[in-house]
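Every protein chain of the complex appears in place save one, which is left out.
== subunit A ==
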Amino acid sequence: MSTEMTPGVERKLRLIHDLIESKQFKKALKQCNTSLKKSDNLMLLTMKSFVLQKLGEEQESLAVIEDVINHNPTNQTLLDLITIVLKSLNRYDRLNQLYAEAFKRNPTRESGETLFNSYASNFNYDEQYKIAFQLYKTFNDLKYCILAVESICLIAMHDPSQVKLLNLATLFFGKIKQNKGLIPIAELVELELVIENLKGKDLEVLRILQESREVLSDAIIREAEVHQKLKNNIKALSLIKELMIKEEVTPNLTVFTKYVDIVISGIQGSVDIQAQELQCKDLLEEIVEEGKTAVVIAYSVLSTLSKSPSSSRNFKRTCQLAIFHLFACLIEKNYLHNYTELILPKIQEYIRDYCDIPSVIEDLKNVLSILTDDEVGKLMESIQDFNMPDVTGIKDLCKVLAYVKLAYKFAKPLDLGILLNLYKKSLTLEASPKKGEHRLGDIIMMIVSKHFTSTHYVPQVLLEHAIPQSPYNYFLKLQLINNYSKTEFTKKIIEVYESLDIKSVQHESLGYLVFGELNDWRLWKTDLSKMSNSSEKFHRYYAIDLAESTNQAYQHHHVAQVLDFANFKHKVDSSLYFHMTQISSIYMELAKKLQEGSYKMNTDFIHKNLSEFTETFDTNVLNDYLKIKEKPNTREIFGRWSNMHVFDFERLAIAFICEHSSESTKTQTTLQKMQEVFSQMQNVNSFYIECYKGILDTMSVLCVLKAGDLENGTKLMSNALETMEKLKKIASEFELFQRFKNGQEFVYECFMDDLKKIAFSANCFEPIIAMVLNFLKGMVPQSKSSKKGKKTTVDTFSVYKGVIARVIEMSESFLQLLQNEEFLRYIDSDSKIQREIEQIPLDEVNKAEKMAEIIQARRGLIKEICVEIHSIKSSSSTLFR
């Protein structure tokens, strides 16, 4: 086969490229095949492999690219194209092999560097070291020596038993250091630090850092860390103190944290030694004294800085937080006793001074968690004036919100009415949030949604209400998702999830919000299939991006980053396997059944008929399905299986029928086969196949009529209409039943006819009644409070307006239903109950009594519901008057 780029080949390649760019992959494949018939060219064949990969035909794509590789290509353009295909197939192992062969045949700098990058992309440290060393030896170029040193460091980091190799790294490093300008000085220093750190030579590290203060911006902090490691805390502290005072105006936050950390580690050191009960008392005392001195110094420095008139408010606040952090650590380690008198006034002062900062309570997280109940009581008491009834400005609001947050932190719930009033007040006090801003009052909704969960509807409605008021507050949305998931409102979860504009790597870290629902997923949940695809897309492409970044890190000699990327890859790959497991588990259930043989006949049948299906993509869906039986390789099937739902079968069938509909002779056979296939597949997913069988029936009729077979067509039409009618009923009932089963979503949407259908078809009257009752009861406390004449009630109701309107609408419908004679007769003569009673070995009198008892119970429930509905109606009439 030729690799020559003739004008004709170039034109064809451009045409295929344009089709790929416009995502017309099927046309591109057709073009590849047509072009290959005319011109036997490896470039075209490689392009075909690429198109096949794009179409999801990974096995075939790999087979084609192997065919290209077997021709031992040397043309660089072709090799680049092969690289793209293998990378898109995520076959770095094959790529390594290919480049190794190319380097062996043609050991140039270019082929060697390509091989190094390929190993690096695959995080194969041993091989990359070997090739870097070989390149250095062959070309005597120190730039390869740097790559070798970096590779050695990575080997040693990864495998401590290889630490001896570091001596070689030092040897090479000496040569690199002599040649100034080879790499930037900062990178050179970092590389030397990595080597010495890996060797464990702390004093050497200290020396390098001291000499590099001009080169490394954080050299002093790092010096302090080494001193800390060497238990030389006083030295570490003095270095940090120096920095901290120098940077008083614009604090480097790390300096503060490090300062406290050093003090704490000093204390920790002494505690450890105490625990070990060392014999050497002098040393022990010395260390304890050192710890004490460190605390005294730290406290004195931080206190002085926090009171300095020249310090900014943020600087003072940071000092205060450092003091709290210090206290928290000391108390936690049982090193500080009788601290209440000391610490409580400071916490009070802090809350008062900084209550306008939204994170004021979160800031104190560590120190608050160690307080006893008594101390909390004292604290709450001391800021009691925050809990003021009248809020007239933002400042008051901030104070009250700080109190509310503190109250909930210590599980002292407030009255819902008060909270809602406060929220309403906050809406009037705060201007509409600008883009990206959150409302201060949102915290109330967050608190309510977490604490008032006796019925999930209350938080749901409140959050639904709060989101339009504060559209940029994603915490509200996340909380709403959390709440919906408790009531299994899958569709709504997806709706909110999509509104969060989640992209790229966020699918990986936030996907759990929706993928958790996959456990309930069945093949028909196309929305989740879409979500799964986005995630799968991320997993497919991130590895390619990461390989690219790794190569860039090598180019810039950032060894630490290479390791960071490797950790990231490890983490995300583990997550992918978890994700795959989640999705695959559903399919594995099917596979298990297949292995058990319960579907054997069906799969054999489908397999036999596979050749009949000409649509490539859809055939793959079935092929994958069969692969599960043969070889459950989850990774391979992961992508396409996430697409798999009955809709594909429908498309498959319709496409197939349409294709053959004009050929009257084949029509009958086709229809027969289709119907056989689908009737066999009923066992796989009986309900949906049933539904689509109806659609297929109709399509068949149309085909038959189109083919001119009027007699047969009319007959089929009649059957189809009957089937469709039946299926329509099943489908609508099933949908509602599913809605009921998955959650009480119907509360938002249902109307009387739907309710009737649920009750009749699902044959589960009691759970529905109980659910409605539960929902109504969740609404009633507010309506009852209005009867007591509380002033806040109307305000409370105004927040609830939406839900009350829905309840009234629903309760009206429900009352009508309860007054419907047909419905009542159904309740009294439920066939399922009768059947159950029939099976109980009772005499006829007892059976009648049992039946009466059930009917009475049902009537009792209805009565109870009517009372609740009337109660809501009378309370809400004030609201809507």
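Everything below uses one rule, namely that a residue touches a chain if its C-beta (ideal position, glycine included) is under 8 Å from a C-beta of that chain, and two chains touch if they have at least 3 such contacts; residues count from 1.
As a convention for this text, contacts and distances are computed from a predicted model.
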- [ ] Have a look at "Tubulin delta chain", "SRP9 domain-containing protein", "Sedlin" or "N-acetyltransferase domain-containing protein" and point out the UniProt protein name belonging to the hidden chain.
- [x] "N-acetyltransferase domain-containing protein"
Task: Selected residue (touches chain absent from view) among A:Lys175, A:Lys378, A:His438 or A:Lys850 - done: A:His438
TODO: Among A:Leu15, A:Leu55 or A:Leu546, choose the residue that contacts the chain missing from this document, as touch is defined above.
DONE: A:Leu546
Task: Listed residues A:Ile297, A:Leu344 or A:Ile357, member touching the removed chain - done: A:Ile357
Open item on the list: One chain isn't shown here. Among A:Lys38, A:Lys365 or A:Lys486, which residue touches it?
Closed with: A:Lys365
Task: Absent chain, residues of subunit A that touch it - done: 186, 215-217, 250-254, 256-258, 260, 312, 314-315, 317-318, 321-322, 324-325, 357-359, 362-363, 365-366, 434-438, 472-474, 478, 500-506, 508-510, 541-542, 545-546, 548-550, 552-553, 555-556, 558, 560-561, 564-565, 567-568, 571-572
